[in-house]
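Worksheet: the structure to be examined is printed underneath.
A single protein chain has been omitted from the complex, and every remaining protein chain is retained in its original position.
Up next is chain A:
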Amino acid sequence: MDTPRRQGAPVIEGLGLRKRYGTKQAVDGLDLRVEQGEIFAVLGPNGAGKTTTVEILEGFRSRDAGEVTVLGQDPASGGRAWRSRLGVVLQDSRDQVELTVRELVHHFAGFYPAGQDPEEVIDAVGLREKGSTRARQLSGGQRRRLDVALGIVGRPELLFLDEPTTGFDPQARRSFWELVRSLRDGGTTILLTTHYLDEAAHLADRVAVVRDGRLVALDTPDALGGPQARRPVVRWTGADGSTRSERTDRPTRLVHELAASTAPDGEVPGLQVVRPSLEDVYLELVGATTEEVAR
């Protein structure tokens, strides 16, 4: 069961995953490969099939078609030994509120054959001072840290994080990201789903963008969408007062030309040179306008 993996063997491998609910094809031929020791982010609009995909990988949902192995096993038939090698942090985070941080972490540690020292885990997630506090009284960020503590106390080889920082203040998110990085540095493979592009940009080694149940892009955060999507945009105000823009590989030359053609002082009105952010690239990939996303 716990056979040592070949170096380079993927932790997660999915080929042609499909899942349909009624008339909706939630996952439509998705391929996925997550390597050992990386933080792999899955991005996509609501209803893109992220959660369904992740729940298939976690063994919570059946698939209609496709091949999947997670830690060398088919999640649909993963038993207790397989489960003991996974950590799952779900979106839901309002359960078992009458128990304290220490009680919960110690209790969950007991589920695993080789759980980590619960006190070490409480320290690692930064909840030492809250050990005797009931879950009900934790702030949103503290509660999420508790969720992570429960997810990692079994020393998982693979950790699923489903939208872990929704509702965090900026400072809490930063320190949460630090925690996730330290887990990766400890050797844990992490599959992260998130709505936040900056989160993916900060954390992920690779990013997959999913739309309509299909993979539309897969790369490092810096290279996502390919060189085409990264081409800068030059914007300026034309002679008739309208906003003009042009995409170019050579923005300096374009600006130079514009300046030369703008009499008499060479000052181009409203000049901007913008390199697309991960967010711009993402929005283009999922084919949404900014208004749609802002809702």
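Here, a residue touches a chain if its C-beta (ideal position, glycine included) is under 8 Å from a C-beta of that chain, and two chains touch if they have at least 3 such contacts; residues count from 1.
Assume contacts and distances are computed from a predicted model.
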| item | value |
| --- | --- |
| UniProt protein name of the chain not shown, from "NADH-quinone oxidoreductase subunit L", "Transport permease protein", "ABC transporter" or "2-oxoisovalerate dehydrogenase subunit alpha" | "Transport permease protein" |
| Touching residue (missing chain; options A:Glu98, A:Asp240 or A:Glu267) | A:Glu98 |
| Touching residue (missing chain; options A:Gly49, A:Gly141, A:Gly154 or A:Gly225) | A:Gly154 |
| Option from A:Val68, A:Leu90 or A:Val234 whose C-beta touches the chain left out | A:Leu90 |
| Chain not shown: contacting residue from A:Gly110, A:Gly238, A:Gly266 or A:Gly287 | A:Gly110 |
| Interface residues of chain A (partner: the chain not displayed) | 2, 4, 21, 58, 60-61, 80-81, 83-86, 88, 90, 92-99, 103, 107-108, 110-114, 116, 120-121, 123-124, 126, 128, 134, 150, 152, 154-157, 175, 178-179, 182-183, 185-188 |
